[in-house]
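All protein chains but one are shown in place.
Presenting subunit A:
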Amino acid sequence: METLLEIRDLSKTFELHNLGKQIHAVSSVGISLREGEFVGITGKSGSGKSTILKCIYGTYRIQHGSIWYHSKRFGKINLAQASEREMLYLRKHEIGYVSQFLSAMPRTTARQLVQQAIVEMGEDQEFAAEETEKILAHFELDEELWDSYPATFSGGEKLRLNIARAMVKKPRLLLLDEPTASLDHDSKLKVRELIEQLMKQGTTMLGIFHDLEFMNNLCDREYNMQNGVFSHAATFTNS
């Protein structure tokens, strides 16, 4: 298996000018992901887990270190130095990001949201419309909700929609930022099933999870973070 993502010596510091403060979120972190792997990061809140994902996705700018990603379009590319437009392209076509929060355009229905994601990939409206219905049904989103605004959805429904939208893009790399936080047990199981499906499809995933229990027998490998560094890396075998 080829390496899809390799993070070397990544550090991220937030300079808060107005408070005269510096926050060292992550120091000298290294991770590498092979194609098709599912790697988990655990750790207390505030330990820097999300910072790593946001650095990969380009939401945070990186001062030190490199993030080498093997892109279909650009070949080997350092995300720490990619241009804004390259990053936008990768987000559109190759790298997905799912958090517990749904960031959607206001006044866009669930159906439109998914359909637009498909159209963005260059498919035509008709195909997108068909595909959307398939996916929404697959994610067991109540049909009554398809044409309503996600702002009115429950946490679990939002999350399933969120994953559905990320999934239709068939990303090569999917970043999961605590997708199960604040979900009840049943919803968690549903998300787990979805992740298992993605694994079967060969999607490479890097995920953050609060509850060890949930991920233990799912991840190929797991890192534990404390105060911005990895305390140890353990390897699990997939059950």
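Keep this in mind: contacts are C-beta pairs under 8 Å (C-beta built on N, C-alpha and C of every residue); 3 or more make two chains touch, one makes a residue touch a chain; residues count from 1.
As a convention for this text, contacts and distances are computed from a predicted model.
One chain of the complex is hidden; its UniProt record names it "Phosphonate C-P lyase system protein PhnK", one of "Formate dehydrogenase subunit gamma", "Sarcosine oxidase subunit delta", "Thioesterase domain-containing protein" or "Phosphonate C-P lyase system protein PhnK". Across A:L4, A:I41, A:I56 or A:I77, the residue that sits in touch with the chain not pictured is A:I77. From the set A:M87, A:A129, A:A181 or A:V229, the residue in touch with the chain omitted from the display is A:M87, counting the whole complex. Against the chain not shown here, subunit A presents residues 14-18, 54, 58-61, 73-74, 77, 84-89, 105-107, 116, 119.
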